[in-house]
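Okay, here's the structure, questions in a sec.
For this depiction, one protein chain was excluded, whereas all remaining protein chains were kept in their positions.
Residue numbering begins at 1 within each chain, and the chains themselves are lettered A and B in the order written.
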Amino acid sequence: MFLRILFTAAALACALPAAAQPIKVGAFLSVTGPAAFLGDPEQKTLELYVEKLNAAGGLLGRKLELVAYDSAGDAEKARGFVKRLIEQDKVDVLVGGSTTGETMAAVPLAEAAGVPFISLAGAVVIIEPVKKWVFKTPHTDRMACEKIFVDMRARGATRAALISGAGGFDRSMRAECLKVAGKHGVEIAADETYGPGDTDMTAQLSKIKAAGVQAVLNAGFGQGPAIVTKNYRQLGLTLPLYQSHGVASKQYVSLSGDAAEGVRLPAAALLVADTLPDADPQKKVVVSYKRDYEARFKQEVSTFGGHAYDGLMLAVDAMRRAGSTEKSKVRDALEATRGYVGTGGVVNMSAQDHMGLDLSAFRMLEVRKGDWALVK
Amino acid sequence: MDCSAAARPNGSRKALLLLAAIVAALPLALPNNYAYEVAILVALNALACVGLNLLVGYAGQISLGHAGFFGLGAYGSAILAARYGWPAWGSIPVTLAGVALLAWAIGWPILRLKGHALAMATLGFGIIVAIVLATEDRLTGGPDGMAVPPLPGIQGEKTWYWVVGAALLAGVWLAQNLIDSPRGRALRALHGSEVAAGALGIDAARHKVAAFVISALFAAAAGALSAHYAGFITPGKASFLHSVELVTMVVFGGMASTFGAVAGAAVLTTLPHLLTVFKDYEMVLLGAVMMLTMIFMPRGLVPTLESVLAAARAKPR
Partner (left out) sequence: MLTQYLLSGLTSGAIYALVALGFALIYNASHVINFAQGEFVMIGGMATAALFDAGVPIYFSIPLAIAAATLVGLLLEKLAVEPAREASVVTLIIITIGASIFLRGLATLVWDKKIHRVPAFSGETPLQLGGATLLPQVLWVLGVSAVAVALLAWFFRRTLTGKAILAVSHNRMAARLMGISVRRVLAVSFALSAALGALAGVLIAPIAFTSWDVGVMLGLKGFAAAILGGLGSGAGAVLGGLALGLVEALGAGYLSSAYKDVFAFLIIIAALVFLPHGLLGRRAAERV
């Protein structure tokens, strides 16, 4: 009898420190470097919501702890940090990988160590083919292409031109668009590119002007698309211009100025949070995220931050449903996510679909009078 | 140019043994796989830098595009292994042979250039390689990179550590033997004055190209090993920024000093990992460290330490 009490006490003593140990969320983001535009709002979002969750009592009776590193857009750095997160910091879940290159470098590590990894990067290759431990929150570049092609056809365009930059996001989206254009009945009659840091794209655009197309798609990221947009108007082009979700931000609109009027792009509902109809299932989530983020950081909310929010909340939700932080249970719970409403859309995951969004999660937006408007 | 550095007989066997001892004993200080990873990255950078030092420190040429060779070595082996199914033991030597041929072919015309023109030509080479690697996405996977099959039989950080450590020691040994050979002395004479060396019957062009090719091989070998180790390669490894990192490591550690190259690689590879705790201030601190060390130790880390030790030893008792 005495031994039984002794053993129970010992077991309790061992369990207690575990209960006091925080749940570690590991993040590797491009806070500095060429993709700082992605990583900065992502980091801010994760910090803000870990704080809020802790203030509301934490998760499963434990506090959350965010361990975040800056991989500066470098795949090798990302690899190193993921190793550090897994081996040294011993995190329970990974949320991060702002760019596809960084994510893909981390995938083999997450798979080998069996740690659930929610990526914040765009390319479809992350979840296709499906990898057991890898999930993602942002819409894929292929979805963006499809959304745009559907809209082009609706406006009667069947011949289009593609112009893209040299970065990973640009090239990946360009490859996907070339692949799916035919399926949607759109012929890509011109395919031009520009370099990083280029200051003028009128040469490429005049080639496009001469190719006799009915619409132009700019798959780009950063300041390139803004220069393309300005050059577009400079050359007097009036054909429909589509941008990618990579520039779904007020910054693109303010940089391009009047030239952006009439430009369309696919984006998450977060950008038009205030003008969404009340009946929209995402309205509550996006309005509250927008309000919290802008109040704390005095900065315009961004879809990239929204993806980080979704990543964190999906992980938290999965842990709650699994009732533990045991990695395989969390992974199974993530895969079983149904009807989760995030800033990117309504998420329904499955064993074959580790992203869970469909084309309706993307909204087609148009720039009108310097602000975003939903295209019905 | 500091001729005395080039004229000093390079490295004793003692220094090589010391390095071997460090490589052998280091694992005792490495607590987990992450630490091993940093050590492996140091060794790979050191291998590339030892080669670059032959060109920059001894032969007195400049190359701002050496990451191009690193990238070619990495992608060459990766593409042969991943796209064409070659076994890694075949893909690496064939890649190195290819890189040697390329270096030889472009070395002849551009090594006739001197000073800033040479810097620009090598810079241009590096950038051309990086752009081609990023643009031919069907072959190379584009800017997001491609997956690389591992070397058969070599798995896990600990095994790789020994493989890379052995490669580094072999590289250092090779470099030292080259430097102390007649060819090496010819190179050092070139560094002092090409005209004078010519007057002594040394064929400047041939020796410069030889140094270029050998240093390219070192970089390509480091690149190939790095690709198979990480299981992944991106065109960023051939970028101008990476070339600048390599040259900085060589100069920082001490030119015309093989162990300087190793030391420079060690410090500048680990430093960002250490500075990462400073988050937003990392860049500012890295830049400040680079400036301050070069201002106070203009000949580089190892030569300065050597003089400090020599001065201490020479103090009258």
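For this structure, a couple of remarks:
Operating definition for what follows: a residue touches a chain if its C-beta (ideal position, glycine included) is under 8 Å from a C-beta of that chain, and two chains touch if they have at least 3 such contacts.
Here the structure is a predicted model, which is why all the values come from computation and not from measurement.
In the complete complex, the hidden chain is touched by one of B:Leu123, B:Leu190 or B:Leu225, namely B:Leu123.
Of the listed positions A:Gln21, A:Thr158 or A:Gln251, the one in contact with the omitted chain in the full complex is A:Gln251. Of the listed residues A:Thr45, A:Thr193 or A:Gln243, the one in contact with the hidden chain in the full complex is A:Thr193. By the touch criterion stated above, the residues of subunit A touching the omitted chain are 32, 34, 36-37, 40, 166, 192-204, 206-207, 210, 222-223, 226-227, 230, 234-236, 251, 254-255, 257-258. Interface residues of subunit B facing the missing partner chain: 1-2, 56, 62, 109-110, 112-114, 116-117, 119-121, 123-125, 127-128, 131-132, 135, 193, 195-196, 240, 244, 247-248, 251-252, 255, 280-291, 294-295, 298-299.
Here is the rule we use: only the chains that are shown with their structure count from here on.
In the complex of the two chains, the subunit B residues touching subunit A come out as 31-34, 37-38, 41, 131, 134-135, 137, 142-145, 147, 230-232, 234, 236-237, 272-273, 276, 279-280, 282-283.
Across the interface of their complex, subunit B is touched by residues 31-32, 69-70, 74-77, 79-81, 83-84, 87-88, 99-101, 104-105, 108, 123, 125, 166-168, 170-172, 175, 193, 195 of subunit A.
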